[in-house]
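A protein chain is absent from this complex, but the other protein chains hold their places.
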Amino acid sequence: MKVLDFTVRSNEPLNYQNNLIKVAPADNEPLPDMHPGQFVQVLVSNSGSVFLRRPISINFVDRGKNEMWLLVQRVGEGTRKICEITAGQTLNLIFPLGNSFSIPHKKGRYLLIGGGVGTAPMLFLGKKLNEKGFSAEFLLGGRSQRDILQISEFERLGSVYCTTEDGSLGEKGFVTDHSVLRNNSYDFIYTCGPKPMMMAVARYANTNKTGCEASLENLMACGFGACLCCIEKTTRGNLCSCTDGPVFNINELTWTD
Amino acid sequence: MKVLDFTVRSNEPLNYQNNLIKVAPADNEPLPDMHPGQFVQVLVSNSGSVFLRRPISINFVDRGKNEMWLLVQRVGEGTRKICEITAGQTLNLIFPLGNSFSIPHKKGRYLLIGGGVGTAPMLFLGKKLNEKGFSAEFLLGGRSQRDILQISEFERLGSVYCTTEDGSLGEKGFVTDHSVLRNNSYDFIYTCGPKPMMMAVARYANTNKTGCEASLENLMACGFGACLCCIEKTTRGNLCSCTDGPVFNINELTWTD
Amino acid sequence: MDRLKVNIGKLELQNPVTTASGTFGYGVEYADFIDLNRLGAIFVKGTTLEPRQGNDYPRMAETPSGMLNSVGLQNKGVDYFIERIYPGIREYNTRIIVNVSGSTLEDYVKCSERLEDLDKVPAIELNISCPNIKEGGMAFGTTCQSAANVTKAVRNVYRKTLIVKLSPNVTDIAAIAKAVEDEGADSVSLVNTFLGMAIDAETRKPRLSTVTGGLSGPCIKPIALRMVWQVYNAVRIPIIGIGGISSAADAIEFMLAGSTAVQIGTYNFIDPAISMKVIDGITDYLSRHKLKSVSEIIGKLEV
Partner (left out) sequence: MDRLKVNIGKLELQNPVTTASGTFGYGVEYADFIDLNRLGAIFVKGTTLEPRQGNDYPRMAETPSGMLNSVGLQNKGVDYFIERIYPGIREYNTRIIVNVSGSTLEDYVKCSERLEDLDKVPAIELNISCPNIKEGGMAFGTTCQSAANVTKAVRNVYRKTLIVKLSPNVTDIAAIAKAVEDEGADSVSLVNTFLGMAIDAETRKPRLSTVTGGLSGPCIKPIALRMVWQVYNAVRIPIIGIGGISSAADAIEFMLAGSTAVQIGTYNFIDPAISMKVIDGITDYLSRHKLKSVSEIIGKLEV
């Protein structure tokens, strides 16, 4: 973990509420090891009302360009202000934080399910699986066509299935309604997105006795295990979702909703 | 008085610590009447630690371009953040605020003395005097050559004399040491700058029985008479420097140090 | 706009959005920025029996998300108010409520008495919580006994709506609210400023001439909100919530915690039109949440 200034290389709006921000260490030092599921804590220094840092997943790491990608959805003041930062400006990050998705040891059918901006860590995970020589399939859900992000990036890494609530892209409905889930069986499922979606995915995985990991988005103050604010009730007691998580095996979770 | 969004037309650094920011109403409505000595209250919306607005004098009004100029010296977080705003961005201002320098009714010798960024309102005042058909002379003081701002603008309006503490421009010393004060007598003196400078100017004016107005820079919370935080002790009791001032006749002031 | 109406004791306000004493002058200071007649009420400047010069400069220091002030109740006294200011503002089509401050119990009583006859002043707010005057002021608001005493004395001479403004600088604000309720206060308003302090590390001097001053602004909101909630659970009289309100959401939070109306103070300095935005925002909230009346949110925190 370190605190480091990054230079924003580009900041590109992907749709009405999501920006893709590419950053590189301001001192040009090579990026350290980072793993899919890990996140960064972004300092929002250009706002009068944001005090705490904001957790954002590592969307992708481009080693060639020594670049890290952040996919940010504007939901409030903090994410809005992050998206206002322009190329050349500085972003101060604490990183890399959290545990990571477990990478399998052998070939198999792996399904990566992302909802909304929860698709962010799935790109990095898909790439890691590819690098290991494993194929990945992606099931992406959103309200409408415009909410499904980075499709062409995902397609480079494996098969992509989509659901939209209005049917404007892929199958109509929620991710867990997609036919791919009925017609196939998977060796492991990874998921990140809104809690109700992840709970539905977990139910599917349980029913089908498929291993499954979910990445939680609990509220965080520090992001590195110091405040105990981000706890998640688990079968092992209250765990920190910033250090013991954000990725949890669904068997450990005691979600009640 | 109104609260209005302005669009920043340009923001140009004049030296290591001063920026000239030109703004125009975002809605393109013509600027209302404004008078030299008046100021604006700038909302600093891009900082995590600035809460109150910052008072900045009206440096110049360019009616042709419907533009107002602000000359800002970076002394702390607020002024630093104001100077970070780039062309095209928005600046929210409350304006025009305060009383103004009294404009004479007949020709005479008028000396406008500014120290540091206190020269800001003098440009607008010099222009107003010119428009009335009166000539103005400017005595500008600073620590060093680079601290004397907008000389060519001033030269367009009248004779310019300078003092610098290190002698790098004009006469060496403080404004009140300048030979022009010994060699001439004036009908009225206007001054704005650091308090010790204005007090020295006031002493000179008193000694020479010259009328004199000074523009104060008291700490302000509101800027429009609502909080009573900015008071100045005067012969008429505690007055608000934001509504009864910022310009005071030195005869009213009870400066003790 | 009936859906915004609220009642503070006998007093009906056209909406719950009012402006806090000492931050809104006599209203006129804001006439360029807003339609004063749209306000629920204006709490005018702290008024004392005798004129007061207030404290020396500097009287203000900026703090994180807030400010300290030590104005010290600068005002020209109640007689000047009645003769010179009241005639000018009595035409407003909103409620004018005078904030009554003092150093002695007698001051409060006499000042309140003189205000009783003003036909367009339907209520007074008893400021027993000003931290910026040497004698009296906050001291009255920090024990149940003294708060009860001053309330009782004023209640004896003042028959219109009596609002008592509480100090947050206490261990148990609910007990004090209870004490003034028991003496016949029609309403409590809370909070006044928190006693705070700022230092200039470079000069080693206090930033205020008075060393300490009153803290206000968004920084105090979480504490003020908690106090409103505690008082709501302790008294039956209506509460006017105050402390760092800077948006309609803030105002609604105060109402959910138990405020019947709110006062906006310091944030008027940042955005002189904030009060209008808060009124509009509350109306919008009611529509979005399909509520008929703003009274449906008062105290309706779901715990």
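Chains: A, B and C, in written order; residue numbering restarts at 1 for each.
Keep in mind that, in the parts below, contacts are C-beta pairs under 8 Å (C-beta built on N, C-alpha and C of every residue); 3 or more make two chains touch, one makes a residue touch a chain.
Everything numeric here is computed off the predicted structure, so don't read it as measured data.
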item: Chain not shown: contacting residue from C:C219, C:V262 or C:V294; value: C:C219
item: Absent-chain contact - pick from C:Y108, C:W229 or C:F269; value: C:W229
item: Contact partner of the left-out chain, one of C:P58, C:P122 or C:G244; value: C:G244
item: For chain A, residues in touch with the removed chain; value: 1-3, 43, 49-53, 94, 218-233, 237-238
item: Footprint left on chain C by the chain that the document does not show; value: 61, 63-66, 68, 142-143, 169-171, 194-199, 201, 203-206, 211-212, 215, 217-223, 225-226, 229, 244, 249, 252-253, 256-257, 285, 297, 300-303
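Going forward, only the chains that are shown with their structure count from here on.
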item: Whole-Å gap between the CA centroids of chain A and chain B; value: 52
item: Distance from chain C to chain A - Cα centre to Cα centre, in angstrom; value: 47
item: Centre-of-Cα separation between chain C and chain B, whole angstrom; value: 36
item: Chain C, residues touching no fewer than two other chains; value: 65, 218
item: Chain B, residues touching no fewer than two other chains; value: 50-51
